[in-house]
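For this depiction, one protein chain was excluded, whereas all remaining protein chains were kept in their positions.
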Amino acid sequence: MLTFVARRALAAVPVLLVASFLSFWFVRVTVDPTAKVRQSRDPQAVARLRERLRLDEPVVVQYGVWVRDALRGDLGTSERTGEPVSRMLRRALWTTTQLLLWGTAAAALVAVAVGVYSALRAGGVADHLLTTLAFLGLAMPPFWFGLLAIQILAVDLTRWLGLSEPLFGFVGLHSGDGSGFTLDYLRHLVLPVMTLTVGIVAEWSRFQRASMVEVLAAPYIRTARAKGVPRSRLVVRHALRNALLPLVTVMALDVGLLFGGVIVTEQIFSIPGMGRLFVESLRVGDAPVLVAWTVVTAAFVIAANLVADLAYGFLDPRVRPR
Amino acid sequence: MRRWTTMVTGALVCALALGACSSSGEGGNGAGGPSGPGPTRKAAGTLVLGAEQEPDCADWIGSCAGSAWGLWTIQVHTIPRVFDYRKQAGVWTEVPSPLLAGAPEVSERDGKQVVTYRLNPAARWSDGTPITSADFRFTWRAVVDGEDIYDKTGYDLIESVDDSDPRTVVVTFRERYASWRGLFAAYGVLPRHLLEGKDRAEEMADGYEWSGGPWIARWRKGESVTLTPNPRWWGPPPKLAKVVFKFLASSAAEFKAFESRTVKAIYPQPQLEVVGKVTRRDPQARRFVTTETGNVEALWVNNDRFPFDDVRVRQAFAYAVDREAIVRRLFGRLGVTEPVHSFNPPIQSRYAAPAFERYRADPRRVEELMRAAGFRRDGDGPWRKDGRVAEVVLTTTTGNKRRELTLQILQEQLRRAGFRARIGNLPPADLFGEHLPNGDFQVALYAQVVTTLDPGLCVVFCAKNIPGPDNDHSGQNFTRTRVPEADPFLERVDVEADEQERIAASKRADELLAEAMVSLPLDPLPNIGLWDRRIEGPVADNPVLGMFWNVHEWRCRGGRC
Amino acid sequence: MSTGHGADRRPGPSAPPGRRALRRFVRRRPAVVALVVLVLLAAACAAAPWLAPYPPNRQDLLLGPVPPNRSHWLGTDELGRDQLSRILHAGRISLSIGLAVGALSTAVGTAVGAVAGYAGRRVDQALMRVTDLFLVLPGIAILAIALERLGRSPAVIVLVLAGLFWMYVARVVRAEVLSLREREFVEAARAVGASGTRIVVRHLLPNVVGVVVVNAALAVAAAIIAESTLSFLGFGVQPPATSWGVMLADAEGYVATPQAYLLYGPGVAILLTVLSVNFVGDGLREVFDPRTAPR
Partner (left out) sequence: MNGPAAAASPVLRVEGLSVVLPGPHGPVRVLDGVDLRLDAGRTLGLVGESGSGKTTTALAVMGLLPPSARRTGAVTLGGVALHTADERTMTGVRGRRIAMVFQGSLGALNPVMRVGDQIAEAITVHRRIGAAELRDRVHELLSDVGIPDPWRRADQYPHELSGGMRQRVSIAMAVANDPEVLIADEATTALDVTVQAQVLDVLRRIQERRATAILLVTHDLGVVAGLADRVAVMYAGRIVEEGPVDALFARPGHPYTAALLAALVRLDRPVPPGTRPVAIPGSPPRLDEVPPGCAFHPRCPLALLPEPCGRAVPEAQVATPARRVACHRGAEVLSGRLDPLPVEQRAPVAATVVSTARGVGPASGPPLLEVEGLVTVFPVRGGWRRRVVGRVEAVAGVDLALAPGEALGVVGESGCGKTTLARSVLRLVEPTSGSVRIHGVDVLRAERATLRRLRRRAQIVFQDPEASLDPRMTVAAIVAEPLRIHRLWDADAPQRVRDLIGMVGLDAGHLDRYPHELSGGQQQRVAIARALATGPELLVLDEPVTALDPSVRAGVLNLLADLRAELGLGYLLIAHDLAVVARTCDRVAVMYLGRVVETGPVAEVFSTPQHPYTQALCSAVPVPDPAVERTRRRILLEGDVPSPLDPPSGCRFRTRCRRADERCATEVPVPTDRGGGHLVACHHPGPEAGWGS
């Protein structure tokens, strides 16, 4: 098993290399890394920067230098803040990882529950209602959902209930300058996680429903019924586990898409994660951050896919490595 | 000459950071006398305030100089400066800060200008080390010798800083320098004993724990700045136990945060929907809206580019634009109905002549001027000359909805006047980093923001400051303005010590610039503040130091915020 | 011959698969309703120049924002522009972007998927690596950088969005082709001597039409959402052109203000369109799904 993990991880390296090169190249051709320096009144500054980034050499060489530095843990220095990019990314990634973990967990839980319930009541009123909701969730621009959620669940609710503080926070992950895993933190997570996951909850629940319906029609379910397995055990022990398998793959693929959602969510909820780092860096054309950002994000997605592969192997004995 | 650059830099950084650039006003209400510990009351309560942007870094004399929100959230509270800004007799003026024991003295010695500051003996850093003339000297050297210093203007004219007496700072200039009041004010004074021999930029960039002001600031990147009282502060102690600036990423969230009282005060950009929200009735909220700002939002015209390389076309352009309609539409509900008529911002109004008042929408004048310039027009079609269409590309920074809307109004007005107008917005970095310096634009909409009371337009309108080989392409005259008659007056404003002469020169320059219609000032970009009524204290705008500069004097009704 | 003709079970004339699919689609009520809504919406937008009560960019600065009333059914915005007219015109751009992205990504995806699925190991692996690569790259970020840097014209939006969507179609088509390739009719064609091109064009592609159409519909919906999200982040089309996403993003701050009506029009337009497209796609999926197809 361990060698399998190692091999899969190793296999991801070339993908990461090519992805990082593409990201690097793309940012280089689109974002001028000297833009900010050019506003400085020091004419030598641009020349110094050009030399440091080897802008006069081919992109491949620049990339090579970048990789060499990156392997030493040096992802460059932000043009905007002068801070080491690696430090900025570490900070942002930690915040975003929290969002993604909570988001994925909550979304999976809700989606599976809804999907299973719908599948068991397939064709019923509840199923139709949940299907309609899912379609609405899919059709809703996520930022739109987030803004409405803030207005209704935070602002209006606060006023109606006459609270001095909103029930759900929507600025950052803590109120004031708090920190740590507290009730306050959870209250701040609710709205961003909802916004981040509204689309995927809808999608996953639809997927889970379909997969569950299919599994419920599988011959082994009939076999289990024929031996007298009661319904509850049938659903949990036989149907659910099999129906979860395909969802795992879909979830992994969607983590990449979630990164898009993170950009919007963090923007709306003022959360200092990868999304906001990206938006801020893009606005000022902070090339070093943008390069590192795309590469790290790609690595994150690759890692997520890897985890999903391994999870799939763990869940499904048919593909379990020996 | 130097303030303008600071200002311009400020404007750039500010605009870069997406914003309309405000910087603050109305020290009003007779806030805090210079010094002397008042009756000590126990500091109580935590106040959470909204900050619209996060500063990029806290290196106030280096790469992050002029960052408006950096100034408002950290710098004013921690860096000692020689002047505060108060409105006296209806005019914004510098007053000595608690750092000084009295007003600085300006004298002449051996034909050189000498400024003497006498320091308040109680002034000390948060570690107890007294603030001395050595710190002034260190600050001067740090600016002059520093590598990434954004603006050395003024400091580079200092010949020496005498620190022989720790309590007396004697600054000797190489030549006369009218704008000396900006020195050690915008940049403040840095602690020599903490920074000497170290990489200052590195030490300060991510925030610092020392202070020479009422608060000690702790900056949590991305989330907040927390101010706690500086126990060694020699002035009246802060009345609050803690002040937190939460960074808000979007203006929509900003208002909701205030509405739900997640934050208790905000200082928002005057976006359109903001206007609606500010004017809504909320009995729990207090507000100010002021046009007395250091801002001038203008249509900056490239004087080198067809068709605006012809003064008559520029004038026609000015007559084609209905500035009043635009200002009324944008800010009418805030009570702002009149465009600004000078490039000197409202807080420098005594240096300003309402020279652009002449340009009011007038289709007839447009017609006359265009024909005089050799343009012809068929019916509703655009003006043409030698087969070339009078086409205008209007540019502003992407992401600013109000400015984008403004351009849409302009587009419509220009179309009617016979100009073919296109909108080509650019990311701030591109606009300020590339297109403006290279002259690769036609008409750009952005604001200049001034954080000093000293006037000075030469840096943006003198011909010698057109970016080019002579000034290492570092000039700030992006509009390529060449009005030879105006240049002497503009230069004089920078050096003239006599106030009356200076005012006269400035007004004359205004007239000449308006005559040549080098660019078209639009509006003063009002400053807006909203706060919960439970906040007590002198809450008001300060056009130089921002709304929160005296937050140490704020408290909450009943100690609860 | 003794066993001659089997009993003809359906005496009526036989229908080609397309007509059959149509017939089955028509039986799905929500999908049909959605299709009607979609067609009406698209037609209204297409006819905007004739249908809209005002020119979309005509300003009335004195009027400013007024709530819906008899002369402005959906009210006016800050510049006094008629919302209904703008929504109709914006729809042209939103729908065009959606359709173009759907068409482009489907075309590319189908071509890549079909080639990868049929050509066999080496080509397949190469193409799939490329596909994986695109899936790994942070899509919306690339998109934003591209728009910020290459200009925000609808063409760039379409190109880049399509560049981010084709992989999904490619994967589905490839999987479908791979399974079709193993079907014996393909082998039969080879046994008869058919060339690779003929097999792809005559046998494989007609049989993947189902999944392709379904995925194209989903791509259209996703593109409209993506466009609105980009607009929210400030990367929408340039004025005076506007799209639903840009209108919605412009109205973002008006939640819970007297101008909140500005939010409803474009929001409902997006919601309705995407909802309809999804319903139609879902209907198509069931029509084309071999598992639900009765023999």
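Note that the chains are named A, B and C in the order they appear, and that numbering of residues resets to 1 at the start of each chain.
Note that a contact is a pair of C-beta atoms (placed from the backbone, for glycine too) under 8 Å apart; a residue touches a chain by one contact, two chains touch by 3 or more.
The structure presented is a predicted model; accordingly, all values stated were derived computationally and were not measured.
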Contact set of the excluded chain (shown chains only): A, C
Contact partner of the left-out chain, one of A:7, A:90 or A:159: A:7
Absent chain, residues of chain A that touch it: 4, 7-8, 11, 218-220, 222-231, 233, 237-238, 241-242, 245, 315-318
For chain C, the residues touching the chain missing from this view: 1-10, 13-14, 16-17, 183-185, 187-195, 198, 202-203, 206-207, 294-295
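As a convention for this text, only the chains that are shown with their structure count from here on.
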Euclidean distance of C-alpha centroids - chain B vs chain C, Å: 48
Distance from the mean Cα position of chain B to that of chain A, given in whole angstrom: 39
Residues of chain A engaged with two or more neighbouring chains: 147, 151, 155, 267, 279, 282
Of all residues in chain B, the ones touching two or more other chains: 250, 252, 256, 259, 399, 427
For the chain B and chain A complex, residues of the former touching the latter: 5, 9, 12, 16-18, 46, 48, 50, 56-57, 59, 62-64, 147-148, 150-151, 201, 205-206, 218, 220-224, 226, 242, 244, 246-250, 252-253, 256-257, 259-263, 399, 427-430, 432-434, 437, 472-474
Residues of chain A that touch chain C when the two form their complex: 15, 18-19, 22-23, 26-27, 30-31, 135-136, 138-144, 147-148, 151, 155-156, 253, 256-257, 259-260, 263-264, 267, 278-279, 282, 290, 293-294, 297-298, 301-302, 305
Chain A contact footprint on chain C (complex, rising order): 129, 132-133, 135-142, 144-146, 148-150, 221, 225, 228-229, 232-233, 245, 248-249, 252, 255-256, 267, 270-271, 273-275, 278-279
